[in-house]
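Note that one protein chain is taken out, while the other chains of the complex remain in position.
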Amino acid sequence: MVTPTARAAATETGGVRDADDDPQGDGRRRFEELLASESRVEPTDWMPAAYRKTLIRQISQHAHSEIIGMQPEGNWITRAPSLKRKAILMAKVQDEAGHGLYLYSAAQTLGIDREEMFDQLITGRAKYSSIFNYTTPTWADMGSIGWLVDGAAICNQVPLCRASYGPYGRAMVRICKEESFHQRQGFEILLALMNGTEEQRAMAQESVNRWYAPALMMFGPPDADSPNSQQSMAWNIKRFSNDELRQRFVDMLVPQAEILGVTLPDPAIRWNEERGHYDFGDLDWTEFSEVLAGRGPANAVRVSRRRTAHENGAWVREAARAYADKQATASAASRASAAPEKIAS
Amino acid sequence: MTSPGDSGTREIWPLWEVFLRPSRGLSHVHAGSLHAPDSTMAVRNARDLYTRRGEGVSIWVVPASAITASDPDAKGEFFESPEGKEYRHAVYYTASEAVPHL
């Protein structure tokens, strides 16, 4: 099984070790010590099979969300109304591809390969954030996605930087750092619209009306209906409950909406002195379940676009692989295959 | 025990570990991983993926399958030997504490 002094290739791409591999229970004791001391679990550590499974599901869904999330915004790259906005949007969508890649890498350390995760996505077996199944009919949606959707995502993601699983936390640190501009650029798109013509203001308000509730639903069902949350919190994967994060988000949004001059489409929003928070109305969870169940405005389109890109790219990936194999064969004798390659000093 | 970094035959492009030198004078530090058909493309992909905001001045890429690591279970016997060898650290030498430039 494992040699006593060295384990092959056990860096960020650790071997799968779970219950079967821990006859004395040492692994479990160590795992629990790590959680108790707020330390990090690394790929080669023993971990319970359910912890591994939860992480694979959560990280891969997160990665899929980044990749599918490129589409509603990619929809406007060719029509962005100014060259500056075009550049910002391209950079943002490109960042999302990068974030998907960081997360796929993190998931891969748990013993699932990217091809398998892609396969789950393009065959419709994997979940991703339902928010990306909504459509983007107007330019103002680029603003709403940045302000509301990325805003909610940031609330969710910042605590994940401290997730107990090392590679996930590290990926999230990088992602949060890079995403700091995403919410701002969205806010500024809406601000420009609200400072513009009557038509532009109407475009902004109409878009905020559509995105507000779906953004609040991004935190997941109310705590009472969220059975997996407790376990995830015990494992230090999740740090705050769905409702706590949703409240924090609403508390941030209300003053921002005032600066923008948009109205949040919830008449129940009012400051509650006693709680020190804004009260807000109940959300329509039937719509959420509809979209989650695949009956959202764009579920089929999103997955099929991803599948088409993947299938159309197969010949390119195969060509690059074939070329690499030929080169390797040709120079096998003279090349130490493990030597790092460097490009600059 | 299979070699987990080697994604085997299933993945068409192998996995590479990426190391960045943040600026001159510093060591390369592990940044993450990516897929690429060969080392040349791995370096280029790493440049696009990990240095979009000027995070590095130099890149190393290593096939994930080529890395050998210490056994995580061997923490006891493998890393405990420095314990009890406090004389390897300057703070061990208290008698000379007040002497200048020492």
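When the chains are written out, they are named A and B in that same order, and each has its own residue count from 1.
We adopt the following convention: contacts are C-beta pairs under 8 Å (C-beta built on N, C-alpha and C of every residue); 3 or more make two chains touch, one makes a residue touch a chain.
Heads up, the rule we're going with is that contacts and distances are computed from a predicted model.
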>> Leaving aside the chains you can see, what is the UniProt protein name of the one that's missing? Options: "TRAP transporter large permease protein", "Ring-1,2-phenylacetyl-CoA epoxidase subunit PaaC", "3-oxoacyl-ACP synthase" or "Cytochrome c oxidase subunit 1".
In response: "Ring-1,2-phenylacetyl-CoA epoxidase subunit PaaC"
> In the full complex, which of A:93, A:107 or A:283 touches the chain missing from this view?
Replying inline: A:93
>> Looking at the full complex, which residue from A:234, A:259, A:293 or A:309 touches the chain that isn't shown here?
In response: A:309
>> In the whole complex, not just what's shown, which of A:34, A:101, A:264 or A:283 touches the removed chain?
In response: A:101
> So that we can see where the missing chain sits, which residues of subunit A does it touch?
Replying inline: 67, 70-71, 74, 77-87, 90-91, 93-94, 97-98, 100-101, 104, 139, 189, 192-193, 195-197, 199-200, 305, 308-309, 312-323, 326
> Going by the touch rule given at the top, which residues of subunit B touch the chain that is not shown?
Replying inline: 13, 34-37, 40-41, 44-45, 47-49, 52
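Simple rule for what comes next: only the chains that are shown with their structure count from here on.
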>> Just the number, please: Cα centre separation of subunit A and subunit B in whole Å.
In response: 26
> In the complex of these two chains, what residues of subunit B are touching subunit A?
Replying inline: 1-8, 10-13, 15, 17, 19, 24, 30, 32-35, 37-43, 47, 49, 52-53, 57-74, 78
> Which part of subunit A faces subunit B closely enough to touch in the complex?
Replying inline: 1-16, 26, 42, 44-45, 94-95, 98, 101-102, 105, 108, 111, 113-116, 170-171, 174, 178, 317-318, 320-321, 323-324, 327-328, 337-338, 340-345
